[in-house]
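Quick one: structure below, then a few questions.
Note that this complex is displayed minus one protein chain, with the remaining chains in position.
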Amino acid sequence: MRGFRTDLAMESIGDNNGHLDGVLVDRQQMGEISRTRIVIEDHHAAQVLSRPVGEYITLSCENLSRCDTNNRKRLVQLVAQAVRAMLPKDGQVLVVGLGNRNVTADALGTRVVERLLVTRHLREALADELVGKLRGVSAIAPGVLGVTGIETAELCRGLIEHVKPDAVIAIDALAAYESARICTTVQITDTGIEPGSGVGNHRLGLNRDTLGVKVIAVGVPMVVYASTIARDAVTNLMEDYGLMQDTTSPAAELLLKKVSESYLGEMVVTPREIDEMVLSVADLLSEGLNRALQSKLDAETLHTFLHG
Amino acid sequence: MRGFRTDLAMESIGDNNGHLDGVLVDRQQMGEISRTRIVIEDHHAAQVLSRPVGEYITLSCENLSRCDTNNRKRLVQLVAQAVRAMLPKDGQVLVVGLGNRNVTADALGTRVVERLLVTRHLREALADELVGKLRGVSAIAPGVLGVTGIETAELCRGLIEHVKPDAVIAIDALAAYESARICTTVQITDTGIEPGSGVGNHRLGLNRDTLGVKVIAVGVPMVVYASTIARDAVTNLMEDYGLMQDTTSPAAELLLKKVSESYLGEMVVTPREIDEMVLSVADLLSEGLNRALQSKLDAETLHTFLHG
Amino acid sequence: MRGFRTDLAMESIGDNNGHLDGVLVDRQQMGEISRTRIVIEDHHAAQVLSRPVGEYITLSCENLSRCDTNNRKRLVQLVAQAVRAMLPKDGQVLVVGLGNRNVTADALGTRVVERLLVTRHLREALADELVGKLRGVSAIAPGVLGVTGIETAELCRGLIEHVKPDAVIAIDALAAYESARICTTVQITDTGIEPGSGVGNHRLGLNRDTLGVKVIAVGVPMVVYASTIARDAVTNLMEDYGLMQDTTSPAAELLLKKVSESYLGEMVVTPREIDEMVLSVADLLSEGLNRALQSKLDAETLHTFLHG
Partner (left out) sequence: MRGFRTDLAMESIGDNNGHLDGVLVDRQQMGEISRTRIVIEDHHAAQVLSRPVGEYITLSCENLSRCDTNNRKRLVQLVAQAVRAMLPKDGQVLVVGLGNRNVTADALGTRVVERLLVTRHLREALADELVGKLRGVSAIAPGVLGVTGIETAELCRGLIEHVKPDAVIAIDALAAYESARICTTVQITDTGIEPGSGVGNHRLGLNRDTLGVKVIAVGVPMVVYASTIARDAVTNLMEDYGLMQDTTSPAAELLLKKVSESYLGEMVVTPREIDEMVLSVADLLSEGLNRALQSKLDAETLHTFLHG
């Protein structure tokens, strides 16, 4: 455990894969896509990993935004499957797109929400047989605290009291520890959003405790903090040179702290093509979510609702 | 009264200027800017004009988006003055940007909200003397029913129960009857937003009845409906030629109805430069609103909060 | 021939369908899509129709931006087929996206260019067998005269002298006479772009005379001028009432002129959803063009070049 900032359960577990009491890890490789399921079973394990008890599904492939048509189809299915398994079988869902639409690396939540099939307001107008097939979906991308003056959790609470959804899905851009995770990994969890997480550093969490309903969180790493990169380069060097026996000693910690602080926490590392990547990943996730949410509609009917 | 669709009180009044019982009309010309104040005093007048009892300030000049620096300064002041006079002296304000950010002519509300000084979340962190000067402002541009699945009025109600503002300001793009009104007129009213108004045709109104607090509405016409133009051309012709004695006769009405319906209600008329105009008008309105909302801050402090 | 402004050959021909000497008209209906091929064969016919000698393919369906998957596939094929038939069998192609990217209704050309597979610079790096299959394509969306200070035709001439393409494809947003044409019609012609055409009113034409190579123009109507709507409403009325025996008489012309001029030429009529429509039509056209340009690549290889 290196203590670097990451929003991925998979990175918190690191090399301890499965050796931790109270943590189940199950990995499948499907061609170029790997699917890892982590279950944190008890509060002891939750404490060690600084992550809530619950299920974390991680889907990885070399490049989410530029994979070939077969891998893309399979990824859409795997996203749909994982979300569907966490959703209540029936009942309304509110989708919340987190992050700031005017900050490229933080706009993923907003872009996904723009692509969703929203149905809550349609149901009165539809024929009875279709209403039975159509789940009520509402969606909002409210903007971040600095733009609204209102905490996202607070804003959602007010909304939930009126809309009364049976579950919430929150979409967010994440920060990772390894730059190789950017745009290559989807994390889907039933534990909601933790305080301090995401590119935008949410002050409050969004979960059953704060919102009163189940919150499924779907996220993709879009940045690594610059301080993480500097710290990481230095740690590797110290290990290579046996410079300090133990990189977790106070002296080493002090040095690493110094290195991190010399890079403003606000500096983030992203691929140059992040603008295009965000749109492409938003297409992929929204396709998966639309299928998970409207599992009783066939593909053509779903298409007609969305584009016809 | 021609019965055409318009969101401007000034156009409803038409040529009856001041001759209507229960309606006060007061017009001032200041250089190239004219300011008209209409007060609908009682329910009879409200019924005749199909508009709620209340005050309507209309500011007009040849082109809001391309006026010279002096006219622009004066317009900002006049907007600030009119809004300030309608606001409670102290207390929090929630600004709601109505409309669809992805439809150019309907994006005015969203663009204004993006440019506001939002302070509600800052107040804990500020020195005491500044807190006394700073009004708590929160802001949201929630998106339209088709995008969220939630009525804007419903969404605002949930929000207001948590944020508890003392007043709401709603910003919206309007439809006018005359194309010459597009981007040349600002309407500021203390009656809120009426059902069926705006480019996006709000299903429910936003006013004291639906939201439980005072609602000040600020709007600028951005479109004329195509059917209005066709109807208008034909009416003029019929009058010129004395074609039908009375253009409000059933026969004439039938003809006009036919003309209107041959143009899809969805077709709107806008200037080709609407994209640029919306941004420019959003700058102007947000400057006026920021001044009205933070009337105890001097210009440089306001600038520092916004840009520094 | 009513003399209204239109960029569609199909509308110029009007009800004279095939009765004009020197004009061939051939129409096919394929399910919900109709395909009309007009050939203006000689200079006399060209003069009567105020359009150059050449071939005009028009594809129509109810809504290009919201058709079902089958119609969309067929439209892509028909666009590809028509363009391919006009292109030289081999040789480089330069695609020019006309119009102003900051004016929604005029941005079609720019949006198509953004979605093209551009290959001219790749060919050195590719394996020999692939080079044989890949046509050299370059693309530019230079912006309009008011933004660059340079006539598009002038700018293209300079470029063509260096790039030396064997043909040019110019993409543009058009103005129609009937509002029902907006986003329902694609026109593909080997005559290039005429002076005064397009939403942006190009001052010079782009054709073999001005550029020295064959110019294929692909366009979709995005606006109707407001004056056209007013004029049209009045003409219909005059005809219905036998108001003037001959709507082309000087008196009638004067009246119509008066009606037209009371609506600023700058006002345009578009659907409210024009923003979304432009993106959707750009997807459709670019897909057709990519297939026409790279007819030796199979679909998966084309996809990999574009997205993988």
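Going in written order, the chains are labelled A, B and C, and every chain counts its residues from 1.
In the analysis below, a residue touches a chain if its C-beta (ideal position, glycine included) is under 8 Å from a C-beta of that chain, and two chains touch if they have at least 3 such contacts.
Keep in mind that what you see is a predicted model, and the values were worked out from it rather than measured.
Chemist: Which of these, C:Gln28, C:Thr148 or C:Thr304, touches the one chain of the complex that we don't see?
Modeler: Per the contact definition at the top, the residue touching the missing chain is C:Thr148.
Chemist: In the complete complex, the non-displayed chain touches which residues of chain B?
Modeler: These residues of chain B touch the chain that is not shown: 66-69, 280, 300, 303-304, 307-308.
Chemist: Where does chain C touch the missing chain, residue by residue?
Modeler: 102, 114, 118-122, 136-143, 145-151, 154-155, 157-163
Chemist: What chain A residues would touch the chain not displayed?
Modeler: Touch set of chain A with respect to the missing chain: 102-106, 179, 182, 199, 223, 226, 229-234, 236-238, 241, 243, 255, 259, 262-264, 266-276.
FYI, only the chains that are shown with their structure count from here on.
Chemist: For copies chain B and chain C, work out whether under half or over half of the interface numbers are shared, and give different or same accordingly.
Modeler: same
Chemist: Which chain's C-alpha centroid is most distant from that of chain C?
Modeler: Farthest by centroid: A.
Chemist: Can you check how far apart chain A and chain B are, centre to centre, with Cα atoms defining each centre and the answer in Å?
Modeler: 39
Chemist: Using mean C-alpha positions as chain centres, tell me how far chain A is from chain C in Å, no decimals.
Modeler: Inter-chain centre distance comes to 43 Å.
Chemist: Going by the contact rule already set, what residues in chain C reach two or more other chains?
Modeler: Residues of chain C never touch two or more of the other chains.
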